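Complex shown without one protein chain; remaining protein chains in place.
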Amino acid sequence: MSVETFKFKSRMRAVTDNAVTLLAILATVIVVAPLIAIFAYLLYKGASSLNLAFFTQIPKPVGESGGGMANAIVGSGVLLAIASAIGVPIGIGGGIFLAEFGRGTKLANAVRFTADVLNGVPSIVMGMAIYVLIVKPQNSIIPFSGHFSAFSGGVALGIMMIPTVCRTTEEMLLMVPHAVREAALGLGVPNWRSVLSITVKTASPGIITGCMLAFARVAGETAPLIFTALGNAFWSASLNTPIAALPLQIYVYALSPYDDWHRLAWAGSLVLIVLIVLAVSLVRYVTSRGVLKGAS
Amino acid sequence: MGVGIEVTNLNAWYGTNHTLQDINLNIPANHATALIGPSGCGKSTFVRCLNRMHETNPIARVTGSVRIGDLDIYEGAKPVQIRRRVGMVFQRPNPFPTMSIYDNVASGLKLNGYSNKRVLDEIVEKSLKNSALWEEVKDDLKKKSGASLSGGQQQRLCIARALAVDPEVLLMDEPASALDPVSTSKIEDLIFQLKSQYTIVIVTHNMQQAARVAEKTGFFLNGRLVEFDSTHKIFTNPSDKRTEDYITGRFG
Partner (left out) sequence: MPEIRISQSQFQPESTTPEGGDRGRPVAHEPSEVRKYLLSRGNSALADRVFHVLMVVCGLSIFGIVLLIVYALMLGSALSWHKFGFGFFYKVFSDPVTNLPLFWDPVNARFSALPFVYGTLVSSFLALLIAVPLALGLATFLTEMCPGALRGPLAFLTELLAAIPSVIYGFWAVTVLVPLLRVHVNPPLTRWLGWTGLFNNDNPTGLGYLAGGVILSIMILPIISSLSREVMSTVPHSQREAVLALGATRWEMIRMAVLRNARIGIVGAIILGLGRALGETMAVAMVIGNTPEIHRSLLSNGSTMAAVIANEYAEAVSDMHYSALTEIGLALFIVTILVNALAQLLMWVVTRGTPSQTR
């Protein structure tokens, strides 16, 4: 090609390069700015609505100002306790299966794949399944069935935790160096003891981190609770009745026409966000410090 | 006191790879026996057959017999039981990272359910003394983690851990290859001390090391045991030409 064409093309290439860089920066700004705006807005609205009453009182009837979401906080606690009791042991067990017993087998690959796919399934579907199985049937042998209950909500959340905990546990266990397992086996330690007391224990910071992530994710879930736990305007910690939950309460109040309830919803959102940010930050901190100190 | 090891027609495979072929060998009690040979000749595999660690690999297979003392380890007992009587020190030090020095040494006992604290204290002290680590760590037994020691110290910790279960045989797979010369010589001194109480089998790349510590030496090549004789003879007047080629450095 001629010199002029070459010079032109070179300039075009340089211009394109700069244009793309600009676009990328623009994209970043478009993403980051609203993000920061959202956070700032949440903080502002939430902080101005937050007071001691929020943590100690239950909602007042419509028309009266004040009140809080104490029952929702307690309710979320109950639900998360049930969910963890189901999700954590089974999830960790699944992770142990994938990392220690099934490694390389077709079964383990199928389990891993299915767990990853399950993680992407909308949570409302889990809620519906639990509704059909536990809330609706009137004469079932399942405990607490036949009506909306904290138990059903906890089960729905627990089932959601299992695939997440399973995969993170597996990843953490795989990071334990083979040499450590060999050392345990070489001492004549039975396999079950070696897996639990050595491998799992070595990976435990990471495993706990994974559980925290699952916990934080499930803490913010609303959809599965709409027709399992249902929500409750009053104090309740019983497994057998509908129970309030923080995200559920936020949903109901956000859609209501009352300013007071909006205020409470903002405060609740802030509390939820703070908890989740804490969890995510903690996870990052633990993972960045090196999950397995010295085990290299 | 240690016991002798009698190996008869031992063959080992990794999948289709016939790693060990017709090994016949008698390892004397209360001696140190060195196994030398070029990389990949099967000496590590051989040693791992002696405590049934070879079969932890799912594609591994073994035929033949290994008798340790009176016991046929393949027919007469389960791997877990064998490994309590045959201790192993690995090439890279592998202390348990979440445990203190004390717990590391006691792990072979604690994880098998032993809980008598007084006896554990004694055993930990004795094992650390036997592995020449006691003086350096006696003040930090429960405070420092096993992983916070230097490489040479970690390896001695692993030796102490292996000794704590009072094995009859001690297998060492290139125990000093990852260590600096000072640590290496400390470990060689150790082996020298220990062999009066245990039967020691040491795999090594380092022929000088074999000469320094072992009474008998076996030369492996391509999965076969070429020659097994007193160390002196192997290194001064080997019967097999291949042995001679290896020691004089013509290959390996």
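Per-chain numbering from 1; labels A and B assigned in written order.
The rule is simple: a residue touches a chain if its C-beta (ideal position, glycine included) is under 8 Å from a C-beta of that chain, and two chains touch if they have at least 3 such contacts.
The shown structure was predicted, so the numbers you read here are calculated from the model rather than taken from an experiment.
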Partner chains on view for the chain not depicted: A, B
Listed residues A:A53, A:A70 or A:L133, member touching the removed chain: A:L133
Identified contact with the non-displayed chain, of A:V78, A:A108 or A:A203: A:A108
Positions on chain A where the hidden chain makes contact: 13-14, 16-17, 20-21, 23-28, 30-32, 34-36, 38-39, 41-42, 45, 89-94, 96-98, 100-102, 107-126, 128-133, 136, 159, 162-164, 166-168, 170-171, 174, 188, 190-193, 195, 216-217, 219-223, 226-227, 230, 247, 250-251, 254-255, 262, 265-266, 269, 272-273, 276-277, 279-280, 284
Residues of chain B (touch criterion as defined above) contacting the omitted chain: 1-6, 26-32, 67-70, 77-81, 84-85, 109, 112-114, 119, 123, 164-166, 207-208, 211-215, 230-232, 235-238, 244, 247-249
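The working rule: only the chains that are shown with their structure count from here on.
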For the chain B and chain A complex, residues of the former touching the latter: 51, 53, 56, 80-85, 87-88, 90, 92, 94-98, 107-108, 111-112, 145-148, 158, 161-162, 165
Contacting residues of chain A [partner chain B, same complex]: 177, 179-180, 182-191, 193-194, 197-198, 201-202, 204, 292-295
